[in-house]
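Report on the following structure.
Missing here is one protein chain; the remaining ones are kept as they sit in the complex.
By written order: A, B and C. Residues from 1 in each chain.
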Amino acid sequence: MGLKVENLTVYYQTLRGDVRALEHASFQLADGEIMGLAGESGCGKPPLGHSLIVLFPPMKYIAGRVEVDGEEIPIWDAEGMNTYRFRKISLIPQYAMNAMNPIRKIGKMIGELLEARGVDYKDMLPELKRRLDLVSLPHEVLNMYPIELSGGMKQRMVMVISSLLNPSLLIADEITSALDVATQKAVAEMLVEFRERQFINNLIVITHDISILYQIADSILIMYAGVLAEKAPTKSIIESPRHPYTRLLISSLPEVGVRFAEKRLMGIPGNPPLLLNPPAGCRFRERCPLAYERCLEEPPFIEVDKDHFVACWKEYENHAQAR
Amino acid sequence: MLRLDKVSKIYRVGAFGGKALLAVNKVSFEVHKGQVVSLIGESGSGKSTIGKMILRLLKPSEGKITYNGEDIGGFEGEALKNYYRQVQGVFQDPFSSYNPIFKADRIFRVVHEEFFPQVSAAEWGERVEKALSSVGLNPAHVLNKYPHQLSGGQLQRFLIARALLLNISFLVADEIISMLDASTRIDVLNLLADLKAYGLSILFITHDLSLAYYISEQAVILYKGNVAEQGAVEKIFNNPLHPYTRMLMESVPRLDRKWEKGVRLVDRDVENLRTGCPYYQRCPVAEPRCALSQPPLVEVEQDHWVACVHYESGADVLKPPALAG
Amino acid sequence: MRRYLIRKIVIYALTFFLAVTVDWLIPRFMPGDPIRNMLTRVSVASNATAIQMMYDYYARLFGLDLPLWQQYLNFWKALFQGDLGISTYLFPTPVVDVLKRAVPYDVFLLVPAILLGWYTGNKFGAFAARSKRLDNFVLPLSYILTATPYMWLGILLAWFFGIVLGIFPIAGAYSFSLRPTLSLTFALDLLHHWFLPFASIFIIEFGGWAIGMRNMIIYELEAEYSRYLNALGSPKSLVRKYAFNNAILPQITGLALKLGVIVAGALVTEVVFSYPGIGYLLLAAIQNQDYFLIQGCFLFIILGVLIANFVIDLVYLVVDPRTRRGMVGESA
Partner (left out) sequence: MKKRSEVLYFTLRNKKLLIGSGIILIFLILALIGPSFTQYKPLDYASPRGAEPPSAKFWMGTTFFGQDVFSQFVNGLRATFVVGLLGGGLGTLVGMLIGFTAGYRGGIVDEILNAFTNIVLVIPTLAVLLIIAAYLQVRSLMMECLFIGLTAWPWAARAIRAQTFSLRTRDFVDLAKLSGMKPLRIIRDEIAPNMMSYLVLVFILQFGGAILTAATLDFIGLGPTNTISLGLMMQYAVLWGALPFGMWWWFVPPGLAITAIVGALYSMNVGLDEIFNPKLREI
């Protein structure tokens, strides 16, 4: 059944008013789907990822519903969510390097965490050890303090902890950005393996690095300025993007094997709008080379091809014509 | 014009400098006029330390850095200031490069006060506007603002404009685009390439081989402070020799190729390896002799050097497939 | 870990060395001739032989005819022989004996007041951080308590409980009518006299540690390991427990750092209640210009604080795994 998000809208409360960080987000993940979430800074990746598990002030729930395996999840209820966290929805945080209590031995910490959630540590221990093997961590780490582990080891340890109760949905937030390329690759591949072994059902990988997503994700969701721009299977996003923003974004990535002297790559001129008071209509309008009058209205996020969703009037019209 | 000659940097760490950490080990290279040299490595490879030594923010422990033949270690007072007129740096984190409590354009005022006190305010204003235009910024949009009101890309261009005001001939660009959004990255990179066309020499410090390939002529691959491979960037990119370089090429996620499956990381158990190849611990093709002595940098083909026993004269040149597994 | 200990010991040794030097320096480099000042302004003994004896004693001990370095060495030598001179105010008792008499009272008063104040303050501060309403009440109260000068709280308590209500004695360590014996009556009397000075130190300590812990724990509740626990749906009790365990570490260091101030506060509390500890003794020494006794008290206080500090460092070593495993060079 996977994950189903409908019309999710989350604001950030600030002094100067609400920042409309995420609006009208609707999408679905099929069983076992690994989705990458990408976009520039300030596009709304964290609000989307975090609101699915830890919606705390200054984040404010406005509207929308979230279903995991057909069951509605009360994301607006900070206390009530505790039942679902860890068991149904789990998180590998961006701050994985500091996520473990510095003065507890890791094994003891896991034990206390599990007991607090009503799981017997002893029962869990064999499985825990199996998973440590899987991510190539020695069993001794359970008897060590976090400070004794290297960055990559801590990252893998947190991955094991977060997925220990086989959550249906796992959210991995910028987990590879602090790692060296070799470790980055290993960690990303382990996440895929977690899915293969059905430790987790769905995985959402939040990152600014699209090339990582190309390696591991089944689908990619591109966000721009707090709204969904495009969601499609990875291959389609990379090879035949439909949204003008996605196209520009992909083409501005430095391709391997290109030299300035031979081919000059281009960025996207301009800056994303401020979300305190975003422009009406399509939020990419001001930077879009294709913008026309209709873009003053907000474009719907529609399926233009199988599993390929786009929020762009041009695509909407092409699609309508095709039919 | 800028030359490093067996430069090393040893950090004293721990209480009362108890332990020594070799951050940079006998690195030599040269940057010619109008040339871009890339310094490539992971975090902890010593690449930023080299940049800081060139900028005189750190002192080399051994070796010599010369600029147009003069030892930069000897520059004091006016001579140092004169050096800074010609050699400047831009750093990784655009937000950390600005004092958050002042407006961003204060960096221009400081340059005015320190280097050009004789220039009138009006003329300086014109120069600033010209410099901003030449880095693709609209002065009216960016002047008189606080750093947090500008984007990372704008801030990095500001810093390049600052360097341009000094009429520099050498720029140390330390990971200047790694914290920028994808959409603005390439513009800043292009700007550097354009400046190079006007005769500026650039030391481009990065962890991304493809970026180095995009912009530079020469490359130095560093691992734990040691040069693993160095030479013409085309040769390194098209024919990587050192196992470390190959690992980098293989692990960097790319949009045109998927990762090879099932490559396991090597992590040999070595306690305080003092002798031997610095990459021994992680090298998939290491041999027992690799733990004994550090291989010297040898020229394998013209302008392509590598430090690996497999390429020492007389040794069998390693065939690429052997490295993959 | 060995590094940590060695480092600490070196610092303490240096501190002690410096303190003794200061103690030695002051009477020598202050304006005026200390011997003459003392003997002209204070009539300590009535008979001429005693005065002469003292004069000789001082002349020899200050040894103003000797070169300075020799005076300094002699001072150290005497110190190691446990010779701190003779009190003029309690002539001819050696300073060391005078101090020895006062010490038990200090230990009896200070150790419980400081430790209990620290412990309950921390517990209460952590408790206050739980709810907004409790916090709103506890926070201002604690701030007022730490802002209160020790002697003033002592005076207020003495006045209210001693004079207005008349339920506690306000001076001395035991009633004049009793002699120190090992009887229950005496023990109860001792406690009765002990309570108010104890309470006035305890209350102020309590307030200070309560605020400290409250601020620390709020900081720790924001820490990333706490956020991770929250994200994994752990109950508040576990999050709070971890935050407390982490917050208590800086509080231990804080106790070591504040010890000097606390001891100073306790000294004046003793003065208010005429409690016969070092503080009371010191005041008497100052008022009677008894330089040897002043020097002795000073050295004794320093030594006490240093030893206590070292004990706290050892405790820290046991409590914080990071120092124990030698991962952090300097955390205290």
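By definition in this document, a residue touches a chain if its C-beta (ideal position, glycine included) is under 8 Å from a C-beta of that chain, and two chains touch if they have at least 3 such contacts.
Worth saying up front: this structure is predicted, and the values here are computed from it rather than measured.
Among the residues B:40, B:55, B:72 or B:177, only B:55 touches the chain that is left out of the figure. When the missing chain is restored to the complex, the residue among C:150, C:194, C:209 or C:225 that touches it is C:150.
For chain B, the residues touching the chain absent from view are 15-16, 52, 55-57, 80-81, 84, 88-89, 91-93, 96-102, 107, 110-111, 114-115, 146, 148-149, 159. Touching residues on chain C toward the chain that is not drawn are 11-12, 14-15, 18-19, 22-23, 26-27, 30-32, 34, 37, 140, 143-144, 146-153, 155-156, 158-159, 162-164, 170, 218, 222, 256-257, 259-261, 263-265, 267-268, 271-272, 282-283, 285-287, 289, 291, 294-295, 297-298, 301-302, 305-306, 309.
Following the convention adopted for this analysis, only the chains that are shown with their structure count from here on.
Taking A-C and A-B together, the pair of chains sharing more C-beta contacts is A-B.
Work out the mean CA point of chain A and of chain B, and you get 31 Å between them. The residues of chain B lying in touch with chain A in their complex are 42-43, 151-152, 181-187, 189-190, 193, 207-211, 213-215, 237, 247-248, 251-259, 261, 265, 267, 282.
Contacts from chain A toward chain C in the complex involve residues 53-54, 56, 81-87, 90-91, 93, 95, 98-105, 112-113, 116-117, 145, 147-148, 158, 161-162.
Residue ranges of chain C in contact with chain A, taken from their complex: 223-225, 227-235, 237-238, 242, 245-246, 249, 320-322, 325, 327-328.
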